[in-house]
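Note that one protein chain is taken out, while the other chains of the complex remain in position.
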Amino acid sequence: MQHLLSVDDMKENYIFDLWSKAIDQKDNYSNALKNKILTNLFYEPSTRTSSSFYSAMVRQGGSVIPINNVKFSSAIKGESLEDTVMTMATMSDCIVLRHPVTGSVAKAANVSKVPIINAGDGEGEHPTQTLLDGFTIFYNNNEKIDNLRITMIGDLRNGRTVKSLVKLLSRYSGNHFNFVSPKELSFPKESLPKNAFETTKINNVISETDVLYVTRVQTERGSDHKYSLSLEQLNLLPKKSIVMHPLPRVSEIPREFDNDPRAKYFDQMRYGLWCRMVLLKDIIA
Amino acid sequence: MQHLLSVDDMKENYIFDLWSKAIDQKDNYSNALKNKILTNLFYEPSTRTSSSFYSAMVRQGGSVIPINNVKFSSAIKGESLEDTVMTMATMSDCIVLRHPVTGSVAKAANVSKVPIINAGDGEGEHPTQTLLDGFTIFYNNNEKIDNLRITMIGDLRNGRTVKSLVKLLSRYSGNHFNFVSPKELSFPKESLPKNAFETTKINNVISETDVLYVTRVQTERGSDHKYSLSLEQLNLLPKKSIVMHPLPRVSEIPREFDNDPRAKYFDQMRYGLWCRMVLLKDIIA
Partner (left out) sequence: MQHLLSVDDMKENYIFDLWSKAIDQKDNYSNALKNKILTNLFYEPSTRTSSSFYSAMVRQGGSVIPINNVKFSSAIKGESLEDTVMTMATMSDCIVLRHPVTGSVAKAANVSKVPIINAGDGEGEHPTQTLLDGFTIFYNNNEKIDNLRITMIGDLRNGRTVKSLVKLLSRYSGNHFNFVSPKELSFPKESLPKNAFETTKINNVISETDVLYVTRVQTERGSDHKYSLSLEQLNLLPKKSIVMHPLPRVSEIPREFDNDPRAKYFDQMRYGLWCRMVLLKDIIA
């Protein structure tokens, strides 16, 4: 059995192999997971992620027990996470777990008799998001992921998405990072990669960017640093660059840019489906 | 790709063809939609409609991502309806959309890369309800839908169901309407069909009725015009007439009438399943 708790658990070979399979497969269906059952155990809601796993499982011929509703699942909240996981492990072949408390997924993996996939735990990781982010770059860059100029903008301090992706990209040689944010939301000093340039102004770096990774300012964290890139700014991007966003967006990117060939943020979701299909087949079949 | 936003979009030929297929098919299963995925995207709850689409999809061999819970789906409410729809379109083959705001479904259809089926948007349409209402008449009237005396009773002012069905029935020659309601809830003057008779007393028309379409008074709209047809009144209906109701009923029809051969309101749901099976196959396969 093989859990997926962190991108750190995955060797480079494994990741490249998974990405190659994702490219071979694209939107194709299979029945590889016929009669197999996935439990979507979401202690906090994430329609996007849970739906993506749901769809990936079904496209491999399997089925999903959706436990998505916090209020509802609180019915078994009286019991420990471990007991709930041991219970669901008796009736399904894999558990995708999202939990608000950091470290919960590792606790679950300790007791589970079926593989656990981490779908985000608090300040911890959300490895399939990182996988699909990396894949988006790989797929749109002739299947390479090195020697790139990556510009990241938004709240770089609080989001786990950015930190995990930086860690992944730092494995490959020649990647350079531009971090664009107000000072209060800057990338954590202790995790800064070697080739990093920090600025508060996107215009300083946008024209020298291969990958623009845009994140929203999470207003639930009390910040009022909302921002919107203008069409004019986005048009400073090189023709072959790509624009990514983990979604949901608030106002960071104007809708008018959605049909630009550089806009890849909805394709990201589609690629995510491919990656999760390969991953589920690999883990469960 | 083909959206279904309004009954007006459907030509008579198309409707008759769909109904004929529904009759051929009845409760039979198929695997026509194997590995295909429908998203049930319900911004307001409707267990009846969402379950009917769910069942229809499964009976054609497909699967459904159920996003039914307002509270839960509000998690991605921060994002625009368009972004949510574009996201779900990357991971499913069709979206059934119910939304409380009139016009939302058209907005969704503008951006979606997969077909959208309108399952009700505010004061707007709910075309599959109209399709199944029309089919119920067609199927129980020797596959004809003209030259009928249709009596509609209840809140004729506020419900979209009645207005849409009247519009559909008015396409066919010889249909006569009796509208029975208190004055405050009368059928909107501007939409009155040619052959209409308005009254406040059901006894004036019930014995001259081929189709009795009963609707509940929606007490959430503040009206206190609840009413109950008695068994005696219902027995004034001709032997070959039929009684319909879009459900849920409150007290309009007594339970004792449920086993009367003229009672078709639960069959309506079954017919609805047949119609939706044909429609999903037609749109997705």
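A and B label the chains in the order they appear, each numbered from 1.
In this text, a contact is a pair of C-beta atoms (placed from the backbone, for glycine too) under 8 Å apart; a residue touches a chain by one contact, two chains touch by 3 or more.
Bear in mind the structure is a predicted one, so any value in this text is a computation, not a measurement.
Undergrad: So which of A:63, A:102 or A:186 would be touching the chain we can't see?
TA: With A:63, A:102 or A:186 as choices, the missing chain is touched by A:63.
Undergrad: For the chain left off this view, which of B:54, B:187 or B:213 is in contact with it?
TA: From the options B:54, B:187 or B:213, the contact with the absent chain belongs to B:54.
Undergrad: Quick one: which of B:25, B:39, B:68 or B:241 touches the chain that's been left out?
TA: Spelled out, the listed residue whose C-beta touches the missing chain is B:68.
Undergrad: Which of A:13, A:90 or A:259 sits in contact with the chain that's absent?
TA: A:90
Undergrad: Please output the residues of chain B touching the missing chain, sorted low to high.
TA: 29, 31, 45-48, 51-52, 54-55, 58-59, 61, 63, 66, 68-71, 247-250, 255, 258, 266-267, 269-270, 273
Undergrad: With the missing chain put back, which residues of chain A would touch it? List them for me.
TA: 34-35, 37, 39, 63, 65-67, 69, 71-73, 75-76, 78-79, 82-84, 86-88, 90-92
The criterion applied here is as follows: only the chains that are shown with their structure count from here on.
Undergrad: Find the geometric centre of each of chain A and chain B from their Cα atoms only, then give the gap between the two centres in Å, rounded to an integer.
TA: Taking the mean C-alpha position of each chain, the two centres sit 40 Å apart.
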